[in-house]
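I'd like to ask some things about the structure below.
All protein chains of the complex are present and in place, except for one that has been dropped.
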Amino acid sequence: MIDRAFDLLLIGGMLGLAVQVVASRALFRSVVLFIALGLLMAVVWARLAAPDLALAEAAIGAGLTGALLLAAYRALQPAGEAGDAEPAALPRRWALVAAVLSGALVAAIGWAVLGLEPPAASAGREALARLGESGVKSPITAVLLSFRAVDTLAEVVVLFAAFLGARVVAEPLGRAGPGPRPDPAGGEPVLMPLLLRVTVPMGVLVAGYLLWSGGHQPGGAFQAGAVLAALGVLLRLTGRLQPVAETSPAERLALVGGIVLFSAIGLAGAGMASAVLAYPEGWAYTLILLIETGLTLAIALPLTLLFSGSAGLRWRGR
Amino acid sequence: MTQAGLYTLAASALAGIGVYGLIVRRHLLRRILALNLLGNAVFLLLVALARRHPGYVDPVPHAMVLTGIVVAVSATALALVLARRYYAETGLRHLPEDEG
Amino acid sequence: MAAGGALSLPLAFLLPLLTALVVFLLGARRAPWLPGIGALATVAAVADAVRHVAAHGPQAYHLGGWMPPLGVELYADGLAALMLAMTAAVGLAVTAYAGPYLHDGHHHQEAERFWPLWLVQWAALNGTFLAADLFNLYIMLELVTLTAVPLVAITGDRASLGAAMRYLLLALLASLAYLLGVALLYGGTGTLHLRQVGELVGAGGPAAVAAALITAGLLLKGAIFPLHTWLVPAHSNAPAPASAVLSALVVQAGVYLVLRLWLWTFPALLSPAVGWLLGGLGAASVLYGSLQALRQSRLKPVIAYSTVAQLGYPLLLLPLAAVPAAAAQAWQGAAYYIVAHGLAKAGAFLAAGNIRYSLGHDRLAGLRGIAPELSVSVLALGLAFVSLMGLPPTAGFLAKWQLLSGALGGGQWPWAAVIVLGGLLAAGYGLRVLAMALAAAPSDEPVRRPPQRLPRRMVAVPLLLALAVYLLGVSAVPALRLLEQGAPEALG
Partner (left out) sequence: MTVAEWLSVGALALGAAFFFTGTVGLLRFPGTFARLHALTKADNLGLGCVALGLALQADSAWVAAKLALVWGVALVAATVSAHLIARYTLRERGGTGRAPP
C-alpha cells in the first residue's frame, strides 16, 4: 500500500518535472528542472532494483549532463541580454499536430506494453544461470564485460568519437567549455581549497573502490569513470586544471589506451581462448579488472575534456 | 496493476512528453533536453520490463541502459558543442524551418 | 563454447578501429602511411570473409564464445558480404583520395581529425553490416552517426554547421525510436538476436508497434521520403571524401537494415499492405528525389538529391517479396542496387570534388568548357551518371533490369512504372549536368582564373570507382552467386 503510494508519488513527480521541462517559459528553469529530473530518475532506478543504474544516473545522467547543459546555457545567452529571447513559437496548428502525434505514440506504446507477456526464457535468465562461467560475481559486470563485451567496447568508442567530433566543431579555447572564470583576478572563496582538499582524495578513493567492487556488487568502470570525471569538472571549474589546445601524449594514451587494451585482449582470445573477446580459462577476473581499469580512464578523460571544451588539460595548482 | 506495469506506462507518457517537446520547441537547447527526456523514457521502459519476471531481475536490460546512459551523454555533449558553435557562427539558437 | 565461423568477421570491425586508435595516438602527420596500411588490412580481412561466405555459405561468429541469446553474434551471409565488399572498395578509394585532398597544405587540422573519425566510421559500418544483434546494432548506428556528423561539419562554415546540427538531432531521434522498438522486442521475446526475435515475436500488436518504431527510425537514418529533408544540406556541404562516404555508405546502411529486419526479423508482419506502404515510400523517394535533382543549380546538390532517389529503389523489394513470380529477381535487383549505387555515388562525389577543387565552385552554369582541362574527372562523372541512369553495361543497369523484370514477371506494373520513370528522370538530370560539362566554353566569358592542378591520385580514384561499376555490370555472376548464400526464406 505504502509502496504503491511511493511509486505513484515518484511517477507523478517525474512526469510533472518532464512537463515543466518542456512547457516552462524560462529556459534556465527547464535546464535546472531537467537536472532535478535526473536525480529523481536515480531514485526510480533504485526503486526498480537497479542500483548500478542509480549510481550511473546520479553521476552521469544528472551530474555531468547537468554541468554540460548549464555551461551550454550560459554560452547560448547573448551578451547583455537578460531574458531568453527564444525563437518564435510554432503556430498553433503545429502544436496540435505534435499533440496528436505524441498522444498516438503514448497510446501505441502503452497498448503494446500492456499486451506484452514476459517471455519464459530470456537472455538475462541465462546470464544469471551461467554467471559462474564469466569469472565475476556481479551479473551486470558479467553481461558488460563477458557475455556482451563487444557492446561495451563499441560504447567506449562512441565516447571517444564524441570527443573527436567535439574537437572538429570546437569553439576557441577562451569561449569553450564553462567559459572564462568570472573574476580571474579576484581571490578564491576561502572554503574552496578546503573543499578540494576533502573531495579530491575522497573522490579518487571512491572511484577506486567502485572499480574494484564492480566484480561482485554494483559498481564498475562506468561509475568509477563518472566519479573521476566529476572530479575533473570540479578541478577545471576551480582553475586547477587549465584548458590547452594540444592533447599531450599522456592524454592520448589515456584516451585510447583502455580501448586498445580491450581490443588487444579480445583479439588474443582468438588464439588463447575459444574466440575473440573470450578470456582464457582462469584469467577472466584478472583480465576484466585490468580492462576495467583502462576503461575507467577512457571514460573519465573524454567526459572531462568534453566539459572543458579543450583538447587537453594542464595542471595549474595553487 | 503491478509495479512494473505502472512504470512502463509512465515510460510511455514520458516518451510522449519528449516527442511533443521536440516538435513544438525550437530552441536548440530545448530540443536537446527533449531528446534526453525521450532517452530517459526508453531507459525506464527497459528497466521496468526487466522487473516483470517472477523470481529474478533481468540484468541484460540494466547493462543495456548503462551503455545507453554513456551513449546518451556522448551524443548530448556533441550536440551541445555543435549548438554553441552554430550560435557563435550564425547568432541563431534555432534551425530555420525553410531550408532543406 | 566455440566461436565458429571465420575470424575475419570480427577483424573487419577491429582492424579499422585499431588503426583509428593508433593514428590518433601517433598523430596523422607523424604516420601518414598508417591509414593506408589499415585500409589494406581491412580490405584483406573483408576479402577473406567474402571468400569464406562464397565457399562455405553463411558465417556466424559468436563473440566471446557465447551463443545467442546470451552473447552477440556476427553473421555474414551473401548480402552482408556484398555490403562489406562494397564498403571496402569505397573505403579504399576514399582513403586513397583523402590523402592528397587533405594533405595539400590548407587542411592540416582537418587531416588530423578526418582520419580517426573516418576509420572509426568504417569499423562501425562493418559492424552494422555484420551484427546479428538488435542492441549491438543500436550502438553501431550511434557510432556511425557520431562520426558522420563531424564529417559534415568539418569545414566549419555556416551552412555545414546548420546541416550537421539538423542531421544530428534527427539522427538521435531516429536512434531512440529504434531503441524504443528494441526495448519492446526484448520485453516480448527475451532475446536480441535478429532471427531468434523473428521466430518468437509473432505478428501481434506489440510486434507491430515495435516494427513501426524501428522502421521509422531506420527510414529517417536512410533518408527515405518524407524523412529525407536533412540529407541534401548535409551531403552537399561536406568535403568530397566525406560526401562520398555519407552518400555511398552511411545512408545506405539504414536502407540495408530496413531490408535485413523486414526479411529476417519481421517477415510475419510483412503483409501486402505493409509492403505497399514501404514500397510506396521508396517510390515517392525515387520520384521526388529525381525531380528535385533536375531543379538544382549546383553540382553537389544534384548528386545529393540523386542519392535520395536512388535510396528508394531497394525498398521496392518489400512489396515484390511476397509475389512468388517476382521475389527472386527483385531480391537480386535490390541488393545489387545498393552496391551499384554505392560505387557510382562515391565515384560521382569524388569526381565532383575534383571539379570543385579545381574550379573553386560547383555551379552548373560555370561548368561550360571544363571538359578539356578536367577530362578524366568529367569522364568519371559521366560514367557514374550512366550507371545511376541505369544504362547498359553498368551494374546500375543490371540492378534495375532485375528489379524491373521481377516486377513485370509478377504482374506488378505500378512498381515497374516507377522504375522506368525513375530511370528517365535520372537520365534527365544526368544529361543536364553532362551537357554543361561537355559544352564549349562561352566565347564572351571573361578570363577565368586557371584551374588548380589536381594530384594524380585524385584524378585516378573516381575513374577507378566508375570503372568498377562497369566491371560489375559486365561480370555479375560471382556477385549474384554470392547473394544466394543465405538468401532470405521469406521470399515468395
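Going by the order they are written in, the chains are A, B and C; count residues from 1 in each one.
The definition used in the following text is that a contact is a pair of C-beta atoms (placed from the backbone, for glycine too) under 8 Å apart; a residue touches a chain by one contact, two chains touch by 3 or more.
Everything quoted here is computed from the prediction, not taken from an experiment.
Considering the whole complex, the hidden chain is in touch with A. When you scan A:L195, A:A245 or A:M272 for touch with the missing chain, the hit is A:L195. Mapped onto chain A, the footprint of the missing chain covers residues 183, 186-187, 189-192, 194-195, 198-199, 202.
Going forward, only the chains that are shown with their structure count from here on.
When each chain is reduced to the average of its Cα atoms, A sits farthest from chain C. The interface holding more C-beta pairs in contact, when A-C is weighed against B-C, is A-C.
We define each chain's centre as the mean of its Cα atoms; on that basis chain A and chain C are separated by 31 Å. Chain geometry summary: the mean Cα position of chain B and that of chain C are 27 Å apart. Among the residues of chain A, those in touch with two or more other chains are 109, 113, 116, 118, 122-125, 127, 148, 151, 155, 158, 161-162, 165, 169.
Listed for chain C are residues 135, 139, 142, 146, 149-150, 153, 156, 161, 164, 180, 184, 186-187, 190, 192, each touching two or more other chains. Remark: chain C residues 135, 139, 142, 145-146, 149-150, 153, 156-158, 161-166, 168-169, 172-173, 175-176, 179-180, 183-184, 186-187, 190, 192, 229-230, 232-233 touch chain B in the complex.
Considering their complex, residues 3-4, 7-8, 11, 14-15, 18-19, 21-22, 27, 30-31, 34, 37-38, 41, 44-45, 48-50, 52-53, 56-57, 60-61, 64-65, 68-69, 71-73, 75-76, 84, 86-90, 94-95, 97-99, 101-103, 105-106, 109-110, 113-114, 116, 118, 122-125, 127-128, 139-140, 142-144, 148, 151-152, 155-156, 158-159, 161-162, 165-166, 169-171, 175-176, 222, 299, 302-303, 306-307, 309 of chain A touch chain B. In the complex of the two chains, the chain B residues touching chain C come out as 15, 22, 28, 31-32, 35, 38-39, 41-42, 45-46, 49, 52, 58, 60-61, 64, 67-68, 71, 74-75, 78-79, 82-83, 85-86, 89-90, 95-96, 99-100.
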